[in-house]
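Let's turn to chain A:
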Amino acid sequence: MKREDIIKPENLVYTKTKVLTDAVMHYCPGCGHGTAHRIIAEVIEELGIQDKTIGIAPVGCSVLAYNYFDVDFQEAAHGRAPALATAAKRLNPDRYVFTYQGDGDLAAIGTAETIHACNRGENITMIFINNGIYGMTGGQMAPTTLVGMKSATTPYGRNVALNGYPLRITELISTLPGTYFVSRQSVHTPAAVRKAKAAVRKAFENQKLNKGLSFVEIVSSCNSGWKMTPVQANHWMEENMFPNYPVGDIKVDGKIVSGIDLDRIVVDHPLTVVNK
Partner candidate 1 sequence: MTEEIIIAGFGGQGVLSMGKILAYSGVMQDKEVSWMPSYGPEMRGGTANVSVIISDERISSPIINQFDTAIILNQQSLDKFEKSVKPGGLLIFDPNGITHEPTRKDINIYKIAATQKAQEMGISKVFNMVVLGGFLKLKPIVEPKYIHEGLEHSLPQRHWNLIPQNEEAIEIGKGLIEAVQVL
Partner candidate 2 sequence: MARELKLMKGNEAIARAMIASGTDGYFGYPITPQSEVMETLMAEKPWETTGMTVLQAESEMASINMVYGGAATGKKVATSSSSPGISLMQEGMTYLAGAEIPCLVVNVMRGGPGLGTIQPSQSDYIQSVKGGGHGDYQMYTLAPASVQEMYDFVFDAWDIAFKYRNPVLILSDGAIGQCMEKLYTRDYVPRWTEEERQKNAPWGTWGKPANRGHNIITSLELDSARQEVFNLKLQAKYAEMKEKEVRYEALNCEDADYIIVAYGSSSRISMKAMQMAREKGIKVGLFRLITLFPFPTKQLNELSKKVKGILTVEMSAGQMIEDVRLATECRVKVEHFGRFGGIIPTPTEVLEALENKIIK
């Protein structure tokens, strides 16, 4: 089949959703943001809610997310997206409001806003991209950086004595009565993307139920920040991130469903370097 034939409409097996703009994304090759954007946009299109959706962008690598989604968008101050979303939804209860935040934004500077929006049971969708590092500012330690993991500000590896433990905010907010659906997914394989999209779809559909907050974490790689090739980064993510951040649903329809051992703290991680 020639190229001309392949791109004929009748032969197309995939087209870009119209809820994404034609702007060229600035994300690094190998980054999960692009795929995460796509599945959110596809869900918005499939649910037919493009004209009713309000997105809230964070500060971090996805600060310019508003250029890529063809929906109305607000750009928040660092960490404050859940506060913006709270008011946007309360004042526009018939609209679909979602936040899109990274780990530094959601789980460090914005922890209070995250926890309180979850605890109030705001009827919004929160998407949380966790790559264990500050991407935009050049690879510094994030609250989710693994023990022993190297970053620009933990050049000898995250040291528990110095930096404390990785924050599993998703497990934390799943214990709050205000959250209705909590899931952790990834987008590094086609199968994972399908599951992640199903979770995002549920998280948006839940806004019709008005039963509380829906939260989807997407564990992602940051090959630039991790100083690896995209393929290496995906393997590293499976080997190191997933034991700490196991994928799967954590809370469905307001009930905890995962068997995750909440007490488990990975201190004997193979990369652990503890200064003695």
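Basis for inclusion: all candidates are chains of the complex that A comes from, given by their letters.
Remarks
One rule holds in what follows: contacts are C-beta pairs under 8 Å (C-beta built on N, C-alpha and C of every residue); 3 or more make two chains touch, one makes a residue touch a chain; residues count from 1.
Just so we're clear, the structure is a prediction, and the values are computed from it rather than from any experiment.
Picking from 1 or 2, the partner of chain A by touch in this complex is candidate 2. By the touch criterion given at the top, residues 21, 50-54, 56-57, 63-64, 66-67, 69-77, 80, 83-88, 90-92, 95, 112-113, 116 of chain A touch candidate 2 in their complex.
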